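Taking it in order: structure first as C-alpha cells, then the write-up.
Every protein chain except one is present and positioned as in the full complex.
Labels for the chains are A, B and C, by order of writing; each one numbers its residues from 1.
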C-alpha cells in the first residue's frame, strides 16, 4: 500500500507536467520560486539521499552532481547564489531528469520488495508528503512564471481545479459561534503529520464568531473601489511601506483593462469572476480588508477549533497568528530537522488547503506559513467578529 | 500633582542633556534613531498639538513650521525622506528648541491653573508617558551615535545607571516553577497603561521553569567562544542571513581587542565585565543562545505570570512571543490611535524595563516590541526550560 | 550577391546553435546578456520591422506579438522589466522562432527577387551586420550562462575558434614605433561601416611605441601572483571599489583549484594555458596591469594608426579612450539612429575583433565599447610605452 501511494504520487507529479513544453521546465522567475525541472529532480533527490543511499544495499547514485544541484538546504553564500540560479541549469536536460526519476522509482520499488523497518517506511511517507508539497509549489511557481510573459500563455484551457476562476461559492454566508473556554489543538492521530503540528496542547479561547464562507472577488472589489489601497489607516505600517514601494494596487495577477478587472489564470487572461473566492492576497491585504470591514482574521487556534463547522480547502486562509513553536517543540537534528523550525520568525500562519493542494495532503491541524507580503500562493481570507 | 509630575518629567529630559555639547544634539546616525534635539522638540510638540491647540483658549503656536518638522506620523514618501533627514535640520537651533520647551511648559502650567476635564488630564498623562519613552530613546539613540565616533566619546564618566557596565548580579541563579493552568494576563488597575496592554484575558499555560536571573556577559562569551556565531544549526534561517550579511560576530558595541572583549558604553570604551548582565543582543542572538543551551525563551505570558517571583528592570527581556493584539483590541482613530496597533507585524515582544527606562515608567504588563534584528536597545535574555 | 551574403549570414547564426539542446536556448543569466532564442528572434525582427513591413508590398507579419517581445529599444520602466525577463519567455517556443526565421528569410528572398532601391539594399546590409554583431553576442552570452552551471557544460569539445584555449602566440614580442605628427582616423572607404566610425578627421599624435603582441595568460599570472589585486595603488578609484564590492581576484571564468589556475571555456573547464592570449578582463584590470608594468594602454587613435604594423583579431583590445562622438557626428532620427550615439558616456573604446567575431565583420576603424567593469567579452590588452 505504501508502494502504491508512492507510485501514485510520483505519477501525479509527472501528470502535472504533461501540458508543458521543454522550454517551460527551465525558468526561475524569482528567488522564491523554482523551475518545474528542479521540482521534479529535487523530490527525487530526497528519496535518493534520505533513503536509497542509506538503506538500499549496493545502491549506486544516478549522478554524483545531482546532490549539489538539487539539494535545497543552503547555508553558505556560494550555495545561495546557486539557489537563485536554478533557472540557469540547462544541463542536465529535462530528459535526463525524467531518467533520474524513473531510476529512483525502480530502486524504491526494489527496496520495498523486501521487508523494511518502520523508520524506513516513515521516511518514505515523509518523502511522499514532501513531494505533495512540491506538487503544489510546482503549480504555484509555474503560474507565477507564465504570468510574466506578456502573451499570457495557457497552461491548460480548462484546468479549473487549480485555478481561481470557477472556485466560487454561492451559498449564503452566515456566522458560526464558538464559546469561550479551554480547547485542545495540535495533531492527535497516528497518521503522518509534520513536526510543527505535534505537541497537542490546551489553549484558552474567548467567545468569537467566524464566517461560514470566504471573502469573494466581488467583496474585495468593493474594498478596492472604496479607495482601500490609498487609505493609510487600514494598513499595518510595514504593509503600507510594502504597498508603496512595490506599487501594489490589487491582488497578484490582477490587471485593470479599460475599467474592467482581469486576472491571469492557468487558463490564460480572464475577466475576474466576482462570485469566485478571492485569491493571491498578502497578509497585509487580508488584514487591511478585515480592518476596513471593522472585523478581524481568526487566530490559528480559533480556526482549528471552528473548522469542523465550515467547509474549507479552496484557499489557504491567512490567520492572525505568527508562526511559532508549539509547547515542547524541538528542532530535530540534521537535514530532516531543518524542515520547519528554522522558519519560525517573521511568518504568519495559514490554515486550510487550496485548489492546488494535492489530494490527501490536507488536515485541520496543518500549519502553512509565509512572510506577510507573499501573494503568489492561492491565499484567501475568512472574517471573524 | 499632575502639574508636578509634568514638570518633573520635563526637567528630567533636560537633565539627560546636561552633559551634551551643542554638536551632540544634531546627528541622526540611522533612520531608526533620532537626534537629542528632535526628542526635545517632538515631546514638546506632542503637548502643543494634542492639548494646547485644542484645549487652551487663545493659544498661539510657538512656530508654525514646528508641526511639520517635529511630527513623527509619516505616511507619504516625501515625509519619510524628512524622517531620515532629522540630522540635517540645523535650524531651528538648540537654543530655539529650549525656548520652545519653556514656552509650552508655561502654557501647560497656565492650562492646569484652572479646572480641566478628565480627558485633558488623560491626554497630559499620555504626554508624560510619551516623554518618558523618549527619555529612554534619547539615551539609547545617543549611545548609538556616539559609538560610531572612532574616538569613543564619554557621555558621563560615571553614569552607571544608564549603562551596561556595573549592572551585574552576583546572586546564585536558580529555577522558578510555574504550574500548568489558566491564568489572567493584561493590565488590571486604574492607572495609566498603553492600549496594547488592555483587554485583560485568560490564557492557558503549560508547566515551565524560568531562571531567577538574566544571562551575563560571561555566560555569553562562552557561547561566542564555542563558535556560536559560526554554527548554522543554532540560528533561525533569517537570523543566519542577518548574521552573514551584516558580519555580526558579537553583541552590538562589542569589539575584540587583542583577544580581550571590550564594549562601548556611555562612559567610553571599557573591558567587558563578565559578571554584568548581557545587553544589546538581537532576538536572533537570544534565540540562538537559548538553542545552544538546549533551552528556550519564555512567552510573554509566561514571563508576566512568573514575574512576581524574580527581580526585573535592568534589561528589556526578549520573549518568544510575536507582537499581536490582545482579544478585543481596537486601533483608536486619529494620531493617538496610531500609537501601537500599526506595528503589530514582524516584531517580537520584550518584557521588563531597562537601566535606561525612566522611573515610574515600568509595569509587569508593559509590552515593548522590536524587529528581531534590533540590537541597539538595552535588551537581554532570561532562559526557560 | 547581397542575397547570398544574407543567406550565408542567416545560416551561420543557426549553425552556432547546432550544438544546443532546447533547454540551452532559454535562460538569461543577467540583464546585459540575452538567451540564444532571443538573439535568433531579434535579428529576424530587425529584417521584418525595418524592411519587410515597409518595403515589401502585402507583407503579413508572422506574429503581431513578436514586435513587442523581440524589440530591443526600450524607453519606459515597464519595458525595461521585460528586458530583464527575456529568460522567462518560454513561449513562443524554439521551434516557433525557427519558423519565424525561415518565414522572414523567404520573404527577404522574395523582396530581392525584384529590383530594390539602394536604400533598401543599405538596410539589408545593415541588418546583416547587425546579425553578425549578435552572432558574437550569442557566443559570449552563452559562455556566460553555461559558466554559471556548477557542472561546467561543454558547448563543443573542440570548438577552439571561439574560445580562449588555443588562441596563443609564441612569436617574440617587440616594440613598434610611431612618429609624432598629424594623422587621419575614421572610416575612409565605400563599404559598410557604422555611424560612429564616420567623419574621417585629423588628430595629432605624440611619439609612442606599441607592443607587437598581446599580453598572455602567463604574463597576467605574474601580476596576480605579485599581489596585483590587493595593491590599491595600481587601480583606478572606481576600479578598486568594483574589485572589493564584487570580490574580484582574477579574470572572469578563472578559478584557482589547489593552486592551479583553471578557466571555464566553451569546451568545458580547462587548465589555463599560459602561452594563450589573456581574455575576459575589464578595463580596470587592463589599466592596473599596465600601471604595474609602468606602461599604459594605447588611445584608440594610436591603435588605429599603428594597427597596420601588427596582427590583430583575437581579442577586443581595451584602449584608454572614452567612447565619444567624432567631429560632425549626428544621431540619426528614429530607431536606427539610436544605434550608437545614445551610449556615448561612461564607456571605453575597444579596438580590433575577437575569436568570436564573425568573418568579414572586422575593420581597423571599428569602435566597440563597454563600461569599464565589463569582463564577459573576449577582451584583452596591448601595452604602449
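The rule is short, and it goes like this: a contact is a pair of C-beta atoms (placed from the backbone, for glycine too) under 8 Å apart; a residue touches a chain by one contact, two chains touch by 3 or more.
Since we're looking at a predicted model, the values are computed, not measured.
In the whole complex the chain that is left out makes contact with B, C. One of C:14, C:95 or C:238 touches the chain omitted from the figure, and that residue is C:238. Interface note: of B:58, B:150, B:189 or B:259, the residue touching the hidden chain in the full complex is B:150.
Taking the complete complex into account, residues 75, 77, 182, 201-204, 206, 232-233, 235-240, 244, 283-284, 287, 291, 320-322, 324-325, 327-328, 331, 333, 342-346, 348, 372 of subunit C touch the chain not shown. Interface residues of subunit B with the unshown chain, by the touch rule above, are 21-27, 29, 65, 68-69, 82, 85, 87-94, 145-146, 148-151, 153.
By definition in this document, only the chains that are shown with their structure count from here on.
When chain centres are taken as C-alpha averages, the shortest distance to the whole-protein C-alpha average belongs to A.
Subunit A and subunit C, compared by their mean Cα positions, are separated by 44 Å. Within subunit A, not a single residue touches two or more of the remaining chains.
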